[in-house]
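Selected chains from the complex are presented in situ; the others are not included.
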Amino acid sequence: MSGKIAECPECAANVALPADVMEGEIVQCPECGLELEVLSLNPLSLAQAPEEEEDWGE
Amino acid sequence: MTTTVSIIGGAGYVGGELLRLLLFHPNVTVRQITSASQTGRFVHTVHPNLRGQTMLKFSHPDSVEPCDVLFIAQPHGVTGAAIEKYAAIAERIIDTAADFRLRDAAAYERWYGAPHPNPQWLEKFVYGLPERHRAELQSARYVSGVGCNATVTNLGIAPLADAGLLESVVTEVKVGSSEAGGRPTDSSHHPERSGSVRSFKPTGHRHQAEIRQELGNNFDLHFSVTAIEMVRGALATSHCFLKDPLPEKELWKLYRAAYRDEPFIRLVKSRVGIHRYPDPKLLAGTNFCDIGFAVDAGTNRVVVISAIDNLMKGAAGSAVQAMNLMCGFDERAGLGFPGLHPI
């Protein structure tokens, strides 16, 4: 299974999945940095992983 | 055969940045750098970062010999009057000052307070912003520099303006002290300038003319500049009021389509880490323009945040990038420094 390409749900960028990606693995969008959990491989579906809030609390 | 370049007005901050870039540029050789006040001195006397890098000395402005590309970094108004003399020295000229930025002589007079000394030369110059004039630059002989505050704003809001989405824009650029150049004034005296947050030009900043020239007049533009604690850097916060609200995903697509292939534009809008929007601090010495944006949900406002190093993408960097296009070099040649963190 060559590396699959998914679309980031946040910014629509192409997210290249490593060839040996497994279900449950976290991959990061190269453009908006969102961390995505691989829910399933066939069909390919990703969901946003829990994230830390911005902490510039000025 | 290497391309020979010389710099007129080399003792200032833009002249020094041009020298740094050109000394380390793979395709060119620096022949001369002039300064009336520093004639005969080693360049590191006023550009200490270049100590040990070159034994080049400042030449007198009247002793400039012919070369392939002539960079000019003199105060506004000087080059405009002397353009014929310079044109005899070099096949190609890149003038980083303001005299040849505006195509319209009337606009020049309105914003710079005096009639242009050589208006017939205006149409021979191409505005030196590669992201907006790449094709013209590849065949240009005369190129103007860009205004730093105009450039950080133009690059930030151009995709929205080009798509005709803008109703009005309110932009405030936060700027550093190096924008005023190397000459000291009362207001640049450290005890006065250090730590100040000073509304430098709340209205009437002349860089607006370059924004109009590049992006057109079919939206309202309200432009202000505020000086903050910074030496290099400019951060533009542009409040863009759109004709119709646009979801963030569409903004990503619009900006990606506009800038995907640009070597010096990065989209910086991150959901993780502490560097979530552009920050000019990280761009010191680089030729990048970083752009981010945020949609104000439930309104037609999009806040576009764009950052540059005013001495690089806002002056010397864009000038060298333009030279690369004019001379057929790799557009990124000599402009690869990635910047420092932390800094």
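Order of writing sets the labels: A and B. Residues in every chain begin at 1.
Going forward, a contact is a pair of C-beta atoms (placed from the backbone, for glycine too) under 8 Å apart; a residue touches a chain by one contact, two chains touch by 3 or more.
Bear in mind that the values here come from a model prediction, so they are computed numbers and not experimental data.
When all chains in the structure file are tallied, the complex works out to A x1, B x2.
Convention: only the chains that are shown with their structure count from here on.
Once the centre of each chain is set as its mean CA position, chain A and chain B turn out to be 36 Å apart. In the complex of the two chains, the chain A residues touching chain B come out as 10-13, 28, 31-35, 51-52, 54-56. The touching residues of chain B, when paired with chain A in their complex, are 248-249, 252-253, 256, 267, 269-274, 276.
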